[in-house]
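Here the complex is missing one protein chain, while the rest keep their positions.
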Amino acid sequence: MKNILLKLLVSFSFLLFGANAFAAGNLNLYNWSAYTPDELIEKFEAETGIKVTVDTYDSNETLLAKLQAGGSSTGYDLAVPSQHFVEIMIKEGLLEKVSGIQDMANYKYVAKQFQGPSFDPTAEYSTPWQLGSASFAYRADAYSGDGSSMMEFFKPSDEVCGKLAVFKSADEVVNMAHLALGSNFCSENPDEMQAVLDLLLEQKKCVTAYSSEGINDRLMSSEVIMHAHWDGYSQVGKWEGVDDLTYAYPKEGVVGWFDSLVIPKGAKNIDEAKTFMNFMMHPENMAILSNFASYANAIPESKKYLSEDMKNATNIQVPDGIPVVFGQACNENATSLVDKVWTKLMQ
Amino acid sequence: MKLKDKKLKFRHVWNFPGFGGWTAIFFGFLYIPILVLISYSFNAGKFAMIWTGFSFRWYTKLFSNENILDATFNSLIVACTAAPIATIIATFSALALVRGGNFKTKEFSNGLITLPLMVPEIVTAVATLIFFAFLGINFGLINVILAHSVFCIPFAYMPIKAALEAMDPNLELAARDLYSNKSSAFRTITLPLLTPGIISGFMLAFVISIDDFIITLMVAGGGATTLPVYIYSMVKMGVTPEVNAVSSLMLCFSILVVTGYWFLNRKNNN
Partner (left out) sequence: MNIQGENKTQNRVVALLPLWVVIGIFMIGPLLVMAVVSLMKSNVYGGVHFEFSLDGYKQILFDTNLFGEREFNPAYVIIIGRSFVLASLATIISFIIGFPAAYYISRQSKKVKDILIFLVTVPFWTNLLIRTFAWIIILGKGGVIESSFIFLGFINEGDTLNLMYTNSAILIGLVYSYLPLMVLPIYASMEKMDMRLLEAAADLYSSRISLIRKVILPLSMPGIIGGCILVFVPCLGAFIAPDLLGGGKKLLLGSLIQFQFASARNWSFGAAVAMVLLLLVILVLFFNARINKKHRDYETQG
């Protein structure tokens, strides 16, 4: 009996350590949910022989928390934070410096204005993923408004009240509130933040759920008829059957974001991660991603490979004159104010 | 009154009317959600809650979903490592605590064993997370295995303790008379008698490890996703019948293991 136990233990240790050693290479990708097309992974695996596992998170904040808690290594080789969080992560020492990004074969495809962006000026930490905006989306058949003002989201009409859902995390929602109230992002002014809190508290009375996942399902089942949303994902919702799902571009503007691939500190498969970074900068591959997630990207030549659906995607086309205000990395004071507001909201 | 009549009288007086019906409702409450879950896994439509027809497609989709297979593999690795560790520790502890007589640290050791059961799981999860983060212990699946080994110990301990207590101590005494060597007495008499208890303990520990969610959620890093954690992310993302299918399979697996454990115990008791 003891012998059998011993044998079992030994063989399982082999499985544990051996499985990794025998593979050509492994890659652990940590990405937003519903943001990684199977087709893309399969293509990458076929081309490189590297085995990819994908774990998901629902917000930048969750990602940041996970990286912070990870100590010397989270086990992830790649993550996809938004621009201002890349800044924070660099500052907090959570990212690996990646040598030779600009020498990567496909780097030439990146549009000039995105080479060395403000959050990563020396291009030592990130390569582009996608860009888009955050606002709200509604079922046009059930909602009589037209999404022309951000206040329709924060002070919903009676038909929306009780059928409204908001993102679970602070960052984008607080910024949307800033747009609605006309105050600046990263405000350190307590009065302005109090106004934000009051607005959110009033909205809470009409909110059914705070969640950043399963958005299209909630809209599809008509559990809610208005939801905080992202432009591309709302387009995907339309494709998947919510025909009247309309993304709002209110006059106050929408919150812009730019996601990038980064390598968390202590990543074990850095070479494989760099291979993937290079892979993603190729127009064909970026197009697969855009065709799936329906967002704009930083690789102009990928337009050649975009699907018809993408070319006709109405939800991601920004109308003239609507400002797209990108989120910024706030300093500690401002961040702590945002956290306070959100904590008070969630109580 | 004859005993048989007495028994009849008891059953008459002590069977409250309606309690039987209540018990039926009770079991209904316990099992209907499970049945709903399983039946909706055969839903042909995409949205879990809108029934459109019967289909196996979610099960076939399951088996081609690499992420689920990886997560299942991880769950199995963790359970197959943590359960034996917990069982071994529990066996030694049981031997010392049940057969060791009274000693100073007995109460303390008993307390230690039940500690993982008493502390709320969220507290254990969070404390373990902080602990691993601070010490910089980050070996992926091994973190999960360590955490699981700890809370599986009380579950492995319970059946082993029960088996030891039920064992007739005279058998061991007799064995020691027969065998000159204490350890052969142990090996040939005590251990075989104890084996069903040990296997029961192992099975309980195994099931508990496979099912664990909260601790694994907080402690697991990249590439260490187990099946329950993966199901959680699926549930959060949107409810397709695929989740039902995975859940149903997990349910059936747990039920099978527990049923096996139960039959094993019954045979042992009879």
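Lettered A and B in written order, each chain numbered from 1.
Quick note on the criterion: contacts are C-beta pairs under 8 Å (C-beta built on N, C-alpha and C of every residue); 3 or more make two chains touch, one makes a residue touch a chain.
Since this is a predicted model, take the numbers as computed values, not measurements.
Undergrad: Write out, one label after another, the shown chains that touch the chain missing from the document.
TA: A, B
Undergrad: Of the residues A:28, A:53, A:130 or A:211, I need the one that contacts the missing chain.
TA: Of all options in A:28, A:53, A:130 or A:211, contact with the hidden chain holds for A:211.
Undergrad: Looking at B:153, B:194 or B:237, which residue reaches the missing chain?
TA: B:153
Undergrad: So that we can see where the missing chain sits, which residues of chain A does it touch?
TA: Chain A touches the chain not shown through residues 59, 61-62, 64-65, 67-69, 88, 92, 162, 168-170, 190, 193-194, 197, 204, 207-211, 221-223, 332, 335-337, 339-344, 346-347.
Undergrad: In the full complex, which bits of chain B touch the chain not displayed? Write them out.
TA: Residues of chain B in touch with the missing chain: 6, 9-11, 13-16, 18-20, 22-23, 26-27, 29-31, 33-34, 36-37, 40, 47-51, 85, 88-89, 92-93, 95-97, 99-101, 103, 105, 109, 112-113, 115-116, 118-131, 133-134, 146-147, 149-150, 153, 169, 172-173, 176, 182, 204, 207-208, 210-211, 213-214, 218, 228, 231-232, 235, 239, 243-244, 247, 250-251, 254-255, 257-259, 262, 266.
As a working rule, only the chains that are shown with their structure count from here on.
Undergrad: Just how far, in Å, is the C-alpha centre of chain B from the one of chain A?
TA: Going by mean C-alpha positions, chain A sits 37 Å from chain B.
Undergrad: Quick check on the complex: what are the chain B residues that touch chain A?
TA: So the residues of chain B touching chain A come out as 47, 49-50, 67, 70, 77, 80-81, 84, 88, 129, 132-138, 140-142, 191, 195, 221-225, 233, 236-239.
Undergrad: So in the complex, which bits of chain A are touching chain B?
TA: 1, 5, 8-9, 12-13, 15-16, 26, 28, 30, 33-34, 53-56, 58, 69-77, 211, 213-214, 216-217, 220-221, 266
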